[in-house]
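With one protein chain removed, the remaining protein chains of the complex are shown where they sit.
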Amino acid sequence: MTLKSGITRRGALKLGAAATALPLVHIRTAGAAGKLTIAFWDHWVPAGNDVMRKQVQAWADKNKVDVQADFITSNGFKNLVTIAAEAQAKQGHDIQALPGWETQNHRELLEPMDDVMKRLISQYGEPDETEQYLAKWKGHWMAVPTSSGNQNKGPCARISVLKDKAGLDVVNMYPARDVRTDAAKDWTWEAHLKAAEACQKAGMPFAIGLGVTADSVDTAGSLFHAYGAEVVNAKGEVTVDSDPVRQVLEYAERLVKVLPADAVSYDDASNNRALISGKAAMIWNPPSAYAVAKRDAPQIAADCWTFPAPAGPKGRFMPLGAFMWGVWKFAANKSAAKEMIEYLMQRDNVEARCNAVDGYDLPPFPKMLDFPVWANVEPPKGTVFNYPMRPVHDSQHSIACSPAPPEIAVQIYNRGTLPTMFAKLRSGQSIKQTIAWAQEELEGFTR
Amino acid sequence: MSSATTTANAVAATRRRHTRSLASQRRWALYGSYAALVVFVIMFLIPPFYTVMTSLKTSAEISAQSGNPWFAHNPTLSNFIELIEMPDFQYFFMNSVMITVVTVVVSMVISVMAAFSLARMGFWGSSTLATGVFLTYLVPASLLFIPLFQILGFLGLINNVWCLALVYPTLAVPFCTWIMIGYFSSIPKELDEAALIDGAGYVQMLLKIFIPVAMPGIIAATIFAFTVSWGAFLYPMAYLYSMDQMVLTVGIISDLVRGDVFQWGKIMAASVLAAAPPVIIYAFLMDYYIAGLTSGATKG
Partner (left out) sequence: MADGTSVPIDAIATRRAPARRANAMQRFARRRSTIALLLALPLILLIAGLVVYPAIYAIYLSMLNKRMTHFVGLGNFAFLLKRHTFQLVIFQSCFFAVSAVILKAIIGFILAHLMHNIPSRNQRIWRGLLLVPWVIPLAMSTLGWWWLFDPSYSAFNWILNALGFQSVPWLGETWIARLCVVAVNVWFGTPFFMIMYLAALKSVPDQLYEAAAIDGAGAVQKLFFVTLPMMRNIIAITVLFSLIVTFADFDIVRILTAGGPQDTTHLFATYAFVVGIQSGDIPLGASVSLFMLPILAIAAFFVLRGVNRRSKEIAA
């Protein structure tokens, strides 16, 4: 259990909150037999990296392996740049945390993980369908769906603001227990728009981004799915010029009018900042904004409630920000990498990490959705109870840009085409112009 | 008579008035210049000022958004202390220092040797080369970073901080060579003839005469090489991603800007610390700095 000098010194630093920003960790173990390098996703909840570090430490000590863990932020696309660079240079970390479509994007360079998945499935059952869709290729698991960073990006709203300004009692609509309420049936995109308009009038807009980063894309994806709109269909044909897409754009035309002035330049931190600074009535985000608010603006955190996405004509779709752990084919230490992943995906470890981050990390295995953490996080008690998808929500996961073939979907996703369509509307272009632009852009992706 | 006197008086008066008005005109022009300069200085210093102010605030103060954001109401150095103790920041800083030192040394050796050769000795094609050196500035880093990515990948140097020691000299050497050619050319030819007669070789001549005489030029070129490699952004952005391989410019932007939204005090403190070395050097060696900047102009 000895930590070499570097770590102890770091551990001793009285950095308080700053301790979260230790994104690189060397873990050396006496008599180490091998070396393993991992790129973890840098957690947005301040406590997220610490607990991960402890678990990695425990595994490294047991298995006598030197571990170098990088915590790579998704801000400024840093993780995507890293993944792309490693794939291009054919060198890099043994394990990479792959968000969303990246597993499919690099499936030819990834080591199949069937053996690990077989054992995990025998313990915990099949993962969520959307996770399977993103992780499997030709029946093989190209990466292991993880809980670390795996997130639902539904609405997180200010209880008092929605109640006072929009007459919407979200706590009553989605209380912290497994019930179907009548109010929830009326939670549609139309209701969402009405509330957005009312709150904007009161100077507290819905801070939904129209930028090109994941948060903006995922919210847009949920809206597209709710109307059954596909910009590229499963066969890879560009189908943006279609009635469901037009319906979405007609809706969006009204919504973008009431979004914040800066919505177009939003990144994944802007919406958090808007909520924490008390300037927004609602954001679409996992509970990291909540967790930071709890530290920096507690009175706002106590007024937050997380709940499912609104429904559209084709159903209710909760945006999923999936994360997988993949092992490169060119990784130096594949066997250790697989062992480590399997260890970190054990129920106890998943739960410990989940607890540390106020429930942010959703397990990919539905069987693990019985952790008590979501009911217990407070204040207010039960604020993230409805953050994981529960049967009473009558909801399904949405992965933005599906069902387009992965090699096209990843480009639509990473270039933020869906929210950019909304941004075009916002800048005064017509639906026709927007579709024409998207048509051309999407044809470019099929290159 | 009387009319003549009045005329003469009138002429003298106008002349006096004229000179007085000229003088006052000059004085007003001077005041006007100062006033305009003050306005410009304020505009130019707003971002650094705000950066310093933010670096003195706590996260709580930034997020509270109460009161005037342009001043730190409860100034604290805690951001700086935490930063200096933070291992990532230490990595960034040490890497930046290491790479900058190597780049400056390598660049200066290459460009002083080459400038001496091109300005004084010459060989077949040397004048073409002198022109060619300058033209390399027309091939900016933003054109080269993609092929260099492939080349560095082939050499196995992606995500290795030493790859910067390889590519940074291309940013500094052409201009340093240019500065040095200018300085070496201005040294009188009689000096080397005298040295040759005394039996000195070329290398001795370079070391014993040219380098000491052209010291101001060398200092100017060194400052230039330092500034360029300390502040370069695109190459590390494209080629480095691990924390322990990162340098300051990119490290602060891509690794301190995190999901955790109120690190801004620390980010600004980091940016103050990163800007400090060039600013300090500049404060002490401003004249060399400016000589380096303008050497292209005054000669051309």
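To keep things simple, chains are lettered A and B as they appear, and every chain counts its residues starting from 1.
In this section, contacts are C-beta pairs under 8 Å (C-beta built on N, C-alpha and C of every residue); 3 or more make two chains touch, one makes a residue touch a chain.
Because the structure is a prediction, the values reported are computed rather than measured.
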Legend entry - Per the touch definition above, residue among A:Ser277, A:Asn333 or A:Asn349 touching the missing chain: A:Ser277
Inset, instruction - Would you mind spotting which of B:Val101, B:Met215 or B:Ile290 touches the chain that isn't drawn? - result: B:Ile290
Legend entry - Absent-chain interface as seen on chain A, which is shown: 76-77, 80-81, 84-85, 87-88, 210-212, 260-267, 270, 273-274, 277, 279, 411, 414-415, 420, 423-424, 427, 437, 440-441, 444, 447
Legend entry - Touching residues on chain B - with respect to the absent chain: 29-30, 33-34, 36-37, 40-41, 43-48, 50-51, 54, 62, 65, 68-70, 109-111, 113-114, 116-119, 121-124, 126-127, 129-151, 166-167, 169-170, 173-174, 177, 185, 202-203, 227, 230-231, 233-234, 237-238, 249-250, 252-253, 264, 267-268, 271, 274-275, 278-279, 282-283, 286, 289-290, 293-294, 296-300
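We take it that only the chains that are shown with their structure count from here on.
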Inset, instruction - Using the touch rule from the top, collect the residues of chain A that touch chain B in their complex. - result: 6, 10, 13, 15, 17-18, 20-24, 42-46, 70-76, 78, 81-82, 85-86, 88-92, 268-269, 272-273, 276-277, 288, 292, 296-297
Legend entry - Of chain B, residues touching chain A in the complex: 59-60, 63-65, 82, 85-88, 91, 149-150, 152-153, 156, 158-159, 238-239, 241-244, 253-263, 266
